[in-house]
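The complex is shown incomplete by one protein chain, all other protein chains being positioned as in the whole.
All chains are identified by letter, namely A and B, in their written order; residue positions are counted from 1 within each chain.
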Amino acid sequence: MELTLAQIAEFVDGELKGDGSIKIDGVAKVEDAKPGEITFITNPRYEKFIDTTNASAVLVGKDFPETSKTVIRTENAYFSFLKLLRYFHPHVEMLPEGIHPSAVIDETAVIGKNTRIGACVVVGKNSVIGENVQLYPGVVVGQDVEIGNNSLIFANVVFREQVRVGNNVIIHSGTVVGSDGFGFAREGEIYHKIPQVGIVIIEDNVEIGAGCTIDRATLGATIIRNGVKLDNLIQIAHNVEVGENTVIAAQTGISGSTKLGKNSIIGGQVGFVGHIEVGDGVTVAAQSGVSKPLPPNSVYFGYPARPIMQAKREEAAVRKLPDLLKRINELESKINELTK
Amino acid sequence: MELTLAQIAEFVDGELKGDGSIKIDGVAKVEDAKPGEITFITNPRYEKFIDTTNASAVLVGKDFPETSKTVIRTENAYFSFLKLLRYFHPHVEMLPEGIHPSAVIDETAVIGKNTRIGACVVVGKNSVIGENVQLYPGVVVGQDVEIGNNSLIFANVVFREQVRVGNNVIIHSGTVVGSDGFGFAREGEIYHKIPQVGIVIIEDNVEIGAGCTIDRATLGATIIRNGVKLDNLIQIAHNVEVGENTVIAAQTGISGSTKLGKNSIIGGQVGFVGHIEVGDGVTVAAQSGVSKPLPPNSVYFGYPARPIMQAKREEAAVRKLPDLLKRINELESKINELTK
Partner (left out) sequence: MELTLAQIAEFVDGELKGDGSIKIDGVAKVEDAKPGEITFITNPRYEKFIDTTNASAVLVGKDFPETSKTVIRTENAYFSFLKLLRYFHPHVEMLPEGIHPSAVIDETAVIGKNTRIGACVVVGKNSVIGENVQLYPGVVVGQDVEIGNNSLIFANVVFREQVRVGNNVIIHSGTVVGSDGFGFAREGEIYHKIPQVGIVIIEDNVEIGAGCTIDRATLGATIIRNGVKLDNLIQIAHNVEVGENTVIAAQTGISGSTKLGKNSIIGGQVGFVGHIEVGDGVTVAAQSGVSKPLPPNSVYFGYPARPIMQAKREEAAVRKLPDLLKRINELESKINELTK
């Protein structure tokens, strides 16, 4: 698997500064890398390691500062790192071929070619699983579920009835897709359950982390659009829609019927109220609380979420408040003296 | 299943304005409804859709504005919608009758009449499952557990030993009931585990969302009272008590030994410190941090949670802070001039 630095530079379409004959046999983090390994620096926090890393070479961006270290400069150093990571760590199938005899597949279910199904998996009536799918042990697929081709479903994921999952989808362990939305009609002090008769649609190329909960719609569909990436322990309520290629960090919650745009970046532990529309290309900082619709291409922060420049100005002012109190006390005594 | 609008008006005890002979064959959301369907508007945010919806009729409240649209006015339009939803979407059993042969039921366990048990369910020693219960695939019931009649337990829920669940309870997938409370006695730098020998009691008519964790008591019981509704990913610590008909939104956490009153409404991502009592009829806004006991019938907001009017006044003042800084700078220079 060994490559020379010259070969690597060609492979990642980069510009090598250093000895192209050096041999590389692995990729490692900048703090851990040993001679013979290549590493990468894409986060400015780690630039300081350039002089101390034991790596034989470092992948960096085109605008990385001058250095005496052997470097390969590329347009997108993180993407180059990804290519090398895939080269040095080729994918290994963890799930044995075929359908484990302990799996309980309803006789009406349809299972595609080359699909692997682990021990103690349950697949319900009329469900259709595509080709090259992997269902790890303990996955429970309800009735009338559709799962597209090449999707990878890790252990103990649950799909309730009628959920539709696209192609090339990855869902990590313990996630629940299609649980009932949280809907009740109040009559005096009693809450009556609203039947949740809608579905969940997960489009292609979506990745969903571990321990997430994606509720089905009351009516219609909860929709996770093409290319969306969700981290762990995220709550998606009934009738929510998350737009294409939007990325959401861990422990964020989106309340019922809220629609997020595409190409947005949402931090961790953010909360969205229900029934709002958030524009495309939005960034929301971690732990923000979004209580109103957000315009496209905006950056929001805080609780409640405000445009980031405003929020930071206000935060800075809060830092000065104790001092401000003193200044106002002084002003008042000066005025009192003057008016005497 | 088709009904005329006149029949529907009678069914929901409402007042029809429009042609009673129009035939309706389904219910839909106001944005999605097609001719032949009825919809509802109960949230003011959606009132704007009254003129554009393709629905043949709209369920609205008694005080909904005058409109040329065909409407049925009722006292509780959302509850009327619920009745129609149940009519047009009658409940369909998803779990086959009987006990799946792959289920592992201890020989000392007692299973009630008409109870359905899915594949790969495990029921421990001396547990008693009532009548008409449904245990979906992958549910694990520990020893000495009691589950009442008509309860619906979705896939991969876990009950630890001695947990008691009432009648008509619904618990969604992946939820854990009866895990150990988080209790340690510190001795120097070491934490010694406090055995958690209490139980969890879930009373009747409770609904618990997906991915929740309900810890058992250290001693005594963690109690979820009659009619409580919990959304997804909620943390209930040891010895917590949630009062009757209280509703809690997703990702909220309640620390050990805290007691919530009845008929309260708690937003999402709220945190409660331990060892406090919160009165009945309390409303706490999303993302609030409750660090002190709250009086009954109060409305709290913020971090730390304060009475909502106070919190909003303070929030509004923070919005003015950067401007305030300028005004104080001006005041100071004016005073300096005056005192010269």
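The definition used in the following text is that contacts are C-beta pairs under 8 Å (C-beta built on N, C-alpha and C of every residue); 3 or more make two chains touch, one makes a residue touch a chain.
For clarity, every value in this text was computed on a predicted model and none was experimentally measured.
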item: Sole contact to the chain not displayed, among B:Glu47, B:Glu131, B:Asp180 or B:Asp280; value: B:Asp180
item: Residue of A:Gly130, A:Gly211, A:Gly261 or A:Gly274 touching the missing chain in the full complex; value: A:Gly211
item: Among A:Gly14, A:Gly124 or A:Pro137, residue touching the chain not depicted; value: A:Pro137
item: Touch residues of subunit A, complete complex, unshown partner; value: 27-29, 32, 43, 45-46, 76, 78-79, 81-82, 85-86, 89, 91, 94, 100, 102, 118-120, 136-138, 154-156, 170, 172-174, 207, 209-211, 227, 229, 231-233, 244-245, 247, 249-251, 262-263, 268-269, 286-287, 303, 315, 318-319, 321-322, 324-325, 328, 331-332, 335, 338-339
item: Missing-chain contacts mapped onto subunit B; value: 102, 104, 120, 122, 124, 138, 140, 142-143, 156, 158, 160-161, 174-176, 179-180, 182, 184-187, 189-195, 197, 211-213, 215, 218-220, 233, 235, 237, 239, 251, 253, 255, 269, 271, 273, 275, 289, 303-304, 313-314, 316-318, 320-321, 324, 327-328, 331, 334-335, 338
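In this section, only the chains that are shown with their structure count from here on.
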item: Whole-Å separation of chain centres (CA-atom averages), subunit A against subunit B; value: 25
